[in-house]
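Take a look at the structure below.
Every protein chain except one is present and positioned as in the full complex.
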Amino acid sequence: MNLEILVLIIVVTALSGGALAAIFAGKKHRHALAWFFLSFWLGVIGPIGDFVLGQRDWVSPIVATIVGAVIGVVVVLVVPALPVQPDPVYPDGPKDEKDYLHCSKGFLSWALTLDHKRIGLMYLFGILFSLLVGGVFALLVRTELFFPGKTIVDQDMYNKFFTLHGAIMVFLVIIPGIPAALGNIIMPIQLGAPDVAFPRLNLASFYLWCSGAILLVLTIPFGGLDTGWTLYTPYSLESKTPVLVATMGVFLLGFSSIFTGLNFLVTIHKFRPQGMGWFQMPLNVWAIYATAIMQVLATPVLGITVLLLTVERFAHIGIFDPNLGGDPVLFQHFFWFYSHPAVYIMIIPGMGVVNELISTYAGKPIFGYRFIAYSSISLALLSFLVWGHHMFVSGQSRLANMVFSALTFTVAIPSAIKIFNWVATLYKADIRLKTGMIYGLAFLLLFTIGGLTGLFLGILSVDVHLHDTYFVVAHFHYVMMGSTLVAFLGALHHWWPKFTGRMYNEKIGQICAFGVFFGFNFTFMPQFVMGARGMPRRYWDYDPQYTIFHQLSTIGAFILGFSIFITVISLVASFWTGKKAPRNPWGGSSLEWQAPTPPPLYNFEKPPVLHELYNYDDLVEVEPDRWERKTPIEDEPEKADAIARKIGAVTDHTAGATQAERAAAMIHAKAEEVRAEHDVTESSKGKALDPKDLAADKAEAAKVAGAGEVMPTATAEQAKDEEAKNKDEGEKK
Amino acid sequence: MADHAHDHDDHELAHVATLKTLLATGTTLLLLTLLTVAATKVDFGTNINLAVALVIAVVKATLVVLFFMHLRYDRLFHSVVFVSALLAASLFVGFTLMDSSQYQDTNIWNPSTPPAAPVGPRPVNG
Partner (left out) sequence: MTTAHEEHGVEHDLGHHGSPFVQHHYDDAQHQFDSGKFGIWLFLAQEVLFFSALFVQYVLYRVHHSEIFNYAHKWLDVKFGATNTAVLIFSSLTAAWAVRCAQRNQRRGLIACIVITLLCACTFLGIKYLEYSHKVHEHILFGRYFDPCISPGNAELLTQNNECPGTKSTIDWDYGSEKAKTGCFEESKIDVDPNQPGVQADCAVAEITREKKTIEDQKTHKEVETWVEKSRRVIAARCPEPHLPEAGVAEHEQFPCWRPAYQPVVCPDLTDAEARRHGTAGRPQDGILVEYGDSAERGEDIVIDATCKAPAPATAQSIELLASNNGEHDLKEGQGAIHPIHIATEEDEFERASLGPPPEHTGMFLTIYFAMTGLHGIHVLFGIFVFTWLLMRSIKGHFTPEYFGPVDYAALYWHIVDIIWIFLFPLLYLIH
């Protein structure tokens, strides 16, 4: 038993207490619980200080822990006794339509928020910070490799650099990047939902993420981690670096991921508005759904794996230790049963946002909607069948090698379906090269390269040659970074105006997007070449013949790092300098563009109207970066709603999708009449409507499927009022 | 079940299990526990004993899932979720077992009796 373990015990106790509390406690107690949580962390700081100072003193950590615990308990007892203000955030928030950024103020209104957008925004900043830390380690690795032999650090430090780069980038940036941050912000709005299904669980996941992130980053002051991000046994059992801290961090991050996935699955199942069937969901939501399946089914295995590793390391139970009869290959099975699906947890959300980017900026319906949706799900399912291809040279048996190699090729099918469909969407499209679209197109290229080189590695005989070389490094960077991170940046630009209310600087964005693309290829193209020539990965030194490739790669890495840095600075600066963003700056068709910018607490000030998804015919750019719908339906939702009620379309919906579609079509047809009435007023507003367009719309409305009505927040009183009013009107007529 | 024929009538959020069902399930489970202990006393051979014990365990678990957990009366999709978890787990067990049965021989379990050299010609190098 040493200090490391003591710290872990404290941390785990604190975190489990805090997380449980956040899940179970009522809103009144949330304040107390957050303080409890924070004070436990205060208690943890003592032991950490001790460790950093090199003291091996037992008194001060214990005292610090007790102090932290006492503060926690006192706070828990005292704070609930304080007079509690009506919760400014949720669910009895103010009824005026202030946006979610301004509806309440103060640190606690953010730290205790249940609003998915605020939680997502906090995730986003955490992830951007982790990106910075991981990026610095990446640049340090690349700098060290500029010359053969020692450039800046020695071998041990180099091991720590690449381990921390990998661990931070994988666990803190890429896995939560799109689903937890952008998914949290955007997905419920795309569904037309007021929030995720379990807001408190959402907050708990965020704090689990924070705690895991703190632990993982804490390995740096503890002396760095040198096992590689994969934590392979038996080395991770022997390493003198703080493996336990890292494993516990990964454990917590895993559960954060599980709860996020669970939350999203329930949200997608239960919070779709009526009229939005499974195939009227934006493809981004489909991707998040597929991701969530893997998060729920695969991540627990990571949890138990690192838990066993933790116990193995301090209690020597012998599961993975060959000296005690354990099986180190079993660890790799456990690890990759999670971590292969994790690769898809990283990439599928990226694919999801690319659907939105390409379709929106091309202004064309996405080609092969159902195929893309199905391919997301099939990727999720196939991801469970191919984990062994990471273990071809790990002592895995020949039979398993062959089976896994064969199964690996199946993954290419859904991936290719997506690529072909995106290319088909772009065909003859009027492409607008906004920053988001540049990233989207970069994704197409980089993912194609990453995916195809993956096929090389799936071939058993080729893999034996290429395994653990820079070819593998380049391959997975093309997929993880070139695809996922690029998609993440694209999505960030795409939705930035929506959730911050500010336009970013388009010029800087575009230049940086090109910088990212070129810098990335500069970095990793040479790695393919030297990998194929035999340069092993994770080596500190290398043969001089590889010098030129390493130097190109390092230069590229700095271009890349610089571009991303400027991008992030420019985006953050737009909080203050950007001009106000309109509701729909890019001409997007999904529901989030109907919401105010930035959205209010419950996302929509009035029930959003479903239009045909990925149909852009109805949208016009009234001024640069401001799109409006030609139909005035959204200006008259109450009226349209009332009509819908009158004709019985909304109430008769128990029979499922087909009837909902029929109802939607009826609403649309009725709405046409309303629109006709308002035609004159529209024209006087300056939005000239072509009669031809109108006729086309009418024809289309008849065949439209999947449009409908949504009323997630409407109360019965409102509905009744509407009905009554409508009846009156009808009688008058 | 007669009085609870509707899973989602206006007053109930979910199916209400009858007392009879609950008690019958509980009793059966306890009896099966006795049975499984008794079955160990009889020597059918290790494998058959294991199979008997597992079959009883599966029956017990099924009873719990169907009646205590109301899965029989619940939405179909909840069964899908549960079964897919079981499938994923069995996939995990199956693949790992398939692999390990191949390489276990190379895992030196007892240093005093190292595994036999592989049979067959030596692989030709390069």
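We call the chains A and B, going by the order they appear; numbering starts again at 1 in every chain.
As a working rule, a residue touches a chain if its C-beta (ideal position, glycine included) is under 8 Å from a C-beta of that chain, and two chains touch if they have at least 3 such contacts.
This one's a predicted model, so the numbers in the text were calculated from it and none came from an experiment.
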Please identify which of the visible chains the hidden chain touches across the whole complex.
-> A, B
Sole touch to the unshown chain from A:V153, A:I220 or A:V311: residue A:V311
Any idea which of A:I152, A:L324 or A:A406 touches the chain not displayed?
-> A:L324
Hey, which of A:F198, A:F443 or A:Y478 is the one touching the hidden chain?
-> A:F198
Chain not shown, touching residues in chain A | 1-2, 20, 24, 54, 56, 90-92, 193-195, 197-199, 201, 258, 262-263, 265-266, 269-274, 278, 296-301, 303-305, 307-308, 311-312, 315-319, 321, 323-327, 330, 333-334, 337, 602, 650-651, 653-654, 656-657, 660, 711-712, 714-717, 719
Where the unshown chain meets chain B, residue by residue | 8, 11-14, 16-17, 19, 22-23, 25-26, 29-30, 33, 36-37, 40, 43-44, 46, 49-50, 53-54, 56-57, 60-61, 64-65, 67-69, 74-75, 77-78, 81-82, 84-86, 88-89, 92-93, 96-97, 100-101, 104, 109-110, 112
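The definition used in the following text is that only the chains that are shown with their structure count from here on.
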CA centre of chain A versus CA centre of chain B: separation in Å?
-> 35
Residues of chain B defined as touching chain A within the complex | 77, 84-85, 88, 91-92, 95-96, 98-103, 106-109
Residues of chain A touching chain B in the complex | 269, 297-298, 301, 322, 325, 327, 329-330, 333, 337, 384-385, 387-388, 395-400, 403
